[in-house]
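Here's the structure, in structure tokens; my notes come after.
A single protein chain has been removed from this complex, and every other one stays in its place.
Right after this comes subunit A.
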Amino acid sequence: MSDQLTTDPSKPAQRMRAGSMTLTLGPWIVAAIALMVMPYIFTSNSALTIMNQMWITVVFALAYNMLLGQGGMLSFGHAVYMGLGGFFCMHLMNYIEDFGLAFPLPLLPLFGGLFGMGFAMIIGSFSTSGAGTRFAMISLGVGELIAACSVIIVAFFGGEEGISGDRTYGLPFFGVEFLKQIEVYYLISFWLMLSAVLMYLFSRTPVGRMANAVRDNPERAQFLGYSARWVRFYSFCASGFFCGIAGGLFAISYEILTEENLNATSSGVILLVTFLGGVGFFFGPIIGAIAFTLLQTVLSLQTELWAIYVGALFLATVMFFPGGLAGLMMMHVPALRLGKASGLVMPYIKTLIPGAIGVLGVCALIEMTFHFRHAAKGDHEMTLFWTTFDSHTVMPWLIAGIIAAVGLGVARATAPAMKEAWDEANTAGGAS
């Protein structure tokens, strides 16, 4: 326990200053405007679909980070709360359609959220009594149980084909029928902004601050008179609520929910997304969700092997940058404050660009190996980086190998200079 008493700037709790309930309006306004303008920049239908998916993942990842980043609870079955919220919304949607009730669609995610919270209250009542391994194992067990139930309890989960509905039922909402993708986009954006603001505010309430305290040192928090268990329980319920909202948005956007939305793979993906973005900062999961959705949609169009690259990226993040992408960005704040960030630009270019080229060379080798082994017999032609060549001749292998070796070699050679520049940029005062 002694290591937790020392001050460590890499620990999020000690970095984040306790603030008031007020919001710094700047970033939020920028985010809101960006959300409004995005459809005018990326007008195609597929771009809208990708953005919808992205924002839903953002809500989900933020909700997940309420547990992982802010509460220190690692959940391996969190897709359950999103999935259940979604399933409930779907049933509600069908129910309203059958009985012709007057119910505006934009309110639907709220009910998904309430259902998610209700379920989180049931599970949280026994799972939150401990953090760490015990909590992780219960979440895994519950996740597997619900995923298995989705095939058995056909009445609620619809078996293997899932349940589907139609969002354009009944009464239009102020003339909007949600027929078009763009209308759904704005609905999702609205809920994204609302939930993000609420989640941020939650992290600023006393409960949110206590969640940080309980994460870092539960014993000490209990000596101060707070029940660690109840603090965890509140975080868990709040997280369940926002997961349910994400589920409701998913139901509206895709109009179908299946077992896939509940299973262990989805739970794993959200852990990956959140950690990739960075658990130490509120905006980390947002970056993670955007980066991951882009990787998933863009990379999976280019190569069959995208999961290998994402997995390798994930492992590299855990090993070298446990702060994630957000942590990587925030590492540069001290240098910026000291006004020395400009000294970093050249070393970065010298090291990172050859490094990136080298990595691309390695990727090319991997792709060629894969093609060599698994392509249909006689199919020797492959296209990589806009060039078509024969994967069974020596030349491409040689070129890719040389590119990889040279790129990584240069990066390795210039790395000490970058380290030096980094140290220099983070040292206050004149030349040291």
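Everything below uses one rule, namely that a residue touches a chain if its C-beta (ideal position, glycine included) is under 8 Å from a C-beta of that chain, and two chains touch if they have at least 3 such contacts; residues count from 1.
Convention: contacts and distances are computed from a predicted model.
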| item | value |
| --- | --- |
| Among "Amino acid/amide ABC transporter membrane protein 1 (HAAT family)", "Nitrite/sulfite reductase", "Zinc-finger domain-containing protein" or "Acetyl-coenzyme A carboxylase carboxyl transferase subunit alpha", the UniProt name of the subunit that does not appear here | "Amino acid/amide ABC transporter membrane protein 1 (HAAT family)" |
| Selected residue (touches chain absent from view) among A:Pro27, A:Gly141 or A:Pro206 | A:Gly141 |
| Chain not shown: contacting residue from A:Leu299, A:Ala312 or A:Ala415 | A:Ala312 |
| Residues of subunit A in contact with the chain not shown | 68, 72, 74, 126, 129-130, 132-134, 136-138, 140-142, 144-145, 148-149, 152-155, 264, 268, 271-272, 275, 305, 307-308, 311-312, 314-315, 318-319, 322, 366, 370, 373-374 |
